[in-house]
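In what follows, a structure is listed as structure tokens, so that the remarks can point back to it.
Of the protein chains in this complex, all but one are displayed in their positions.
Take a look at subunit A:
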Amino acid sequence: MRSALNLAQNDEEVDRVDDPAVLKQAMVRVAQAQDREAFQLLFSYFAPRVKAVLLKAGSQESQAEDLMQDVMMTVWRKAKLYAPERGSVNAWVFTVARNARIDLLRRASSRPYDDVYEIELESDVASGEDNMFETERAERVSEALAELPEDQRQIIELGFIEDMSQSEIAKKLDLPLGTVKSRMRLAYGKMKSKLEAVR
């Protein structure tokens, strides 16, 4: 009961900030001015989502709460690595959560991912025009995913949200590994053709 109430509350807050441009602006203010109000907005939007993803990926409740804290802390600490011209805040926070899972659960290193972000920042950036384009990119990706057939969408969800490996997905769905791979490629291909249509 309590969780249902909380959820409703979260949804109301979400209505006010569910706009990629608002999130992006907030993220930039956090990076440039350590703006806590902006960060609070990001926190109220992302913390329940990050925690949900961690739970779906197999964390226990208390571990998910702690990990969520670490993820949001990293969003704050590494704010300057976020390149607004290069992608949505959603995708950025997703990668921070992904990296936390890699570092903490698998004991590998997410360092290479950060290095790639740094390179991205440094490579020729983006005028206001590209900024528009990047928002459009994120929209195209969403469109493509909304149109995916269920069998492809399910594989994407298992891989990105439930943190399953390709071979785990194959086992769970009782499919050959090759089929999992080809469905992934199909899903990706659809997204790509949507993106190319706007290029």
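Criterion: contacts are C-beta pairs under 8 Å (C-beta built on N, C-alpha and C of every residue); 3 or more make two chains touch, one makes a residue touch a chain; residues count from 1.
The criterion applied here is as follows: contacts and distances are computed from a predicted model.
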{"item": "Undepicted complex member, UniProt protein name, chosen from \"Aliphatic sulfonates import ATP-binding protein SsuB\", \"ABC transporter permease\", \"Assimilatory nitrite reductase (NAD(P)H) large subunit\" or \"ChrR family anti-sigma-E factor\"", "value": "\"ChrR family anti-sigma-E factor\""}
{"item": "On subunit A, residues whose C-beta touches the chain left out of the figure", "value": "2-3, 6-7, 10-11, 31, 34, 36, 40, 43-44, 47-53, 55-56, 64-65, 68-69, 72-73, 76-81, 86-95, 97-99, 101-102, 106-109, 111-113, 115-116, 118-123, 137-138, 141-142, 145, 156-157, 159-161, 163-166, 181, 184-185, 187-189, 191-192, 195"}
